[in-house]
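Omission of a single protein chain aside, the complex is shown with its protein chains in their original locations.
And now, subunit A:
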């Protein structure tokens, strides 16, 4: 612990990725009705805007839509990614979480294994309709170190912008991830 307190994880390599911004990347498949259904059922939010096409046709959306924060979860494991993400599940330390912060951003050269989600700031513009394709681009806005109760923590502030493939803004988020 005494030694850890002196460790500066914000190395020149880490500094070099602050400001890095990805290209616009597209989610592997369009928003699917069954995917939206599983979301609102798990959220226990059966609002007709998510499933009743006749109702939705008369709303400002024009068709059924996904919940506001849905785009954040749209980037799933693509079909062509053949490496099994659970291949290492037999390792007692395997926690099931990818250390890649975002698909289009470089991995962070920080030797801390714990990862926590600190929170979000959202700005909403529209909701994705079933059948629409979602695109995202991300940036490391800031990366800095703080001393926590259990030693040094690295806070990573990521900006994500989401839009539809035809350019309609969906939402913007600032997400703080905590590595420790």
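One rule holds for everything that comes next: a contact is a pair of C-beta atoms (placed from the backbone, for glycine too) under 8 Å apart; a residue touches a chain by one contact, two chains touch by 3 or more; residues count from 1.
By definition in this document, contacts and distances are computed from a predicted model.
Chemist: One chain isn't displayed here; going by UniProt, is it "Sulfonate transport system permease protein", "Helix-turn-helix transcriptional regulator", "Acyl dehydratase" or "Chemotaxis protein CheA"?
Modeler: "Acyl dehydratase"
Chemist: Check the options A:45, A:63 or A:81 and report the residue that touches the missing chain.
Modeler: That would be A:45, which touches the missing chain.
Chemist: State which residues belonging to subunit A touch the missing partner chain.
Modeler: 35, 38-39, 41-45, 47, 49, 59-61, 67-69, 72-73, 76-77, 85-86, 92-97, 116-126, 168-169, 174
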